[in-house]
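One protein chain is absent from this view; the other protein chains keep their places.
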Amino acid sequence: MAYLKNAWYVSALSTEVGPVELFHRKIMDTSILIYRKEDGVAVALHDRCPHRFAPLHLGKRDGDQVICIYHALRFDCTGKCTHNPHGEGRIPQAAVVRSFPLEERHGMLWIWMGDQPADLARLPDFGPLDEGHPHGVGYTYMHMKANYELIIDNVMDLSHIDHLHGEIITTRGKLSPKVPQIKEGARSISARWEWEQTPAMLIFADHLPQPKEEARHFFDITWTPPANIQLSVGAVQNDGALDLANCVGQYDLHTTTPETENSTHYFFATRRNHIEDDAGYNDMKIKAMHAAFENEDGPVITAAHEEMGTTDFFSLKPVLMTNDIAPVKVRRLLSKLIKEEQRPDALAQ
Amino acid sequence: MAYLKNAWYVSALSTEVGPVELFHRKIMDTSILIYRKEDGVAVALHDRCPHRFAPLHLGKRDGDQVICIYHALRFDCTGKCTHNPHGEGRIPQAAVVRSFPLEERHGMLWIWMGDQPADLARLPDFGPLDEGHPHGVGYTYMHMKANYELIIDNVMDLSHIDHLHGEIITTRGKLSPKVPQIKEGARSISARWEWEQTPAMLIFADHLPQPKEEARHFFDITWTPPANIQLSVGAVQNDGALDLANCVGQYDLHTTTPETENSTHYFFATRRNHIEDDAGYNDMKIKAMHAAFENEDGPVITAAHEEMGTTDFFSLKPVLMTNDIAPVKVRRLLSKLIKEEQRPDALAQ
Partner (left out) sequence: MAYLKNAWYVSALSTEVGPVELFHRKIMDTSILIYRKEDGVAVALHDRCPHRFAPLHLGKRDGDQVICIYHALRFDCTGKCTHNPHGEGRIPQAAVVRSFPLEERHGMLWIWMGDQPADLARLPDFGPLDEGHPHGVGYTYMHMKANYELIIDNVMDLSHIDHLHGEIITTRGKLSPKVPQIKEGARSISARWEWEQTPAMLIFADHLPQPKEEARHFFDITWTPPANIQLSVGAVQNDGALDLANCVGQYDLHTTTPETENSTHYFFATRRNHIEDDAGYNDMKIKAMHAAFENEDGPVITAAHEEMGTTDFFSLKPVLMTNDIAPVKVRRLLSKLIKEEQRPDALAQ
């Protein structure tokens, strides 16, 4: 399957990789080893010894180095072989493990899987996740047995929330009739919805001045390649701006990483701007959102994936409607970027 | 795999589809939704929303309509989209779910999967199943991990019953030496065996005048496309006709529906002409027959399927004997009908 390779994908939540653990995960069909050096900085290597192909995560650490379990070849955190206990100990030139650029930002470990030099300018700034009380932000990880583009589709078309999800985030039918405003960038697609509902979304109503009265709402989502969707949502009962600064709301990041063409690592982060210092509420909130993805979105996306198999989405002639404008634009732009990357002269760009 | 498409297959027993349930089953590699309208009439639709390919059985009913769980497109029982809650609510012309002709007869829901107009003349009459006391008939369903033609072979060659099955239906070696009389029609293959045994088959002996004495027996089976085998069997101790009217016996229907090329829905119905009003006996009888298929035929057919894989039966050069005449004639006629259906001019026939 064609993936956008020269891009930053989340390989793991920061909290998934402990200080001494040899963490491993398959990313775009490749086995990846992730571990933190003694200074805490995380590194990523191909999880495969170049000698006999044993996974390195089965081995052990010695300081910042990794020792293969099978024949004890030792590699530093750049993948260079530093010790061969066999024969006279000569280290073959080819005894190198591929290393992958890894950046820790916004509570996540971002990996660059491509052959072009890693370009930090391509890692979007999700700074708002980092700003505020530590109990105002939550993170979760889900493994989904579906292609990652179906998960992007799901978030890019928020019209599903009244139909698929429960009472707690219902817009009482107000969202679906709205056709979102779309903005297209060279490497981004945004959609914005605005609506009124009475009462406000239940996740916000109690934090507004008049919980049972009407409130103005907005959703603002922006996809950036390869698979990030930043979503802001809020409600307000004053006449000010319809943005997070003036609303009771939250700043979320949905981001997906293909494991294979049939399975996806789904990472989610959410920062709210209300009752930020309540650890119990924070815990309940991220668990509830995790449960909604797993129990409500997950089964439908997985079932649709099983229906589609690996057949190309457009070749199945989906009936497309106004609510599909944003996800279809994302599919087309992503497809264009992948094709550009695969052009013979792509490296020279 | 090539299936005969323009034909009636059993999709479900009548009792499998409750009054409000959204029942689903994969038939010839296609996901099918079956439900009963409020008037009880069952209908069949492709179990896939044409928008984003979510299975419709995950959704809910509103009267005779079905609402997709994902984005709430609503379809009537013919598959026509009747409501789109998105944007201005325009219904795209392509928003149609394929519907399949469905006929409820003889306690079963028969589906027509082909592109030609459904032809009721092609649905054989198994009327005797419907005639008699309600406790004189039983139905069962089995899922088999084997190609459907192996199950047809099994019933078309009844010589296996003395070898594979237990005491209760043994012919005491009398059946195998008999070469059945074969009758071939344009769209049917029949086989008939007649023999004497002492005592009679144990399922009949106690219902005959002299349970320990010799009785004349017959088997009469008729295959009709695509996958129906009507089997009559009986025993008698008078000099009258060797048929169900004069014998203690039963009228059975074995019919199979491919789920995939490697798995089959196996439906079975049996009507007996003795102790018809005994609900307990009826229950015991259908359970015993179900158990025999599952525990005796099933493992052998499944194991043979695993040995054969998807290799064509004849290309494996099976050793064929007198007992294979009927099943081989069925395989050849079915293959001929499939080839005719696939000819470019088949629709015009």
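Chains here go by letter, A and B, matching the order in which they are written, and residues are numbered from 1 within each.
In this text, contacts are C-beta pairs under 8 Å (C-beta built on N, C-alpha and C of every residue); 3 or more make two chains touch, one makes a residue touch a chain.
Only a predicted model underlies this, so the values are computations on that prediction, with no experimental measurement involved.
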Quiz item: For the full complex, which residue in A:Arg52, A:Arg98, A:Lys212 or A:Lys339 touches the chain that was left out?
Solution: A:Arg52
Quiz prompt | Residue, one of B:Gly18, B:Gly89, B:Gly127 or B:Pro177, that touches the chain absent here | solution = B:Pro177
Quiz item: Which chain B residues would touch the chain omitted from the figure, given the whole complex?
Solution: 153, 157, 159-160, 162-164, 173, 176-179, 299-300, 303-304, 307-308, 316-324
Quiz item: Which positions on chain A touch the chain that was left off?
Solution: 31, 48, 50-55, 58, 67-72, 84-90, 92, 94-95
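Simple rule for what comes next: only the chains that are shown with their structure count from here on.
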Quiz item: Rounded to the nearest whole Å, what is the centre-to-centre distance of chain A and chain B, using the mean of the C-alpha atoms as each centre?
Solution: 48
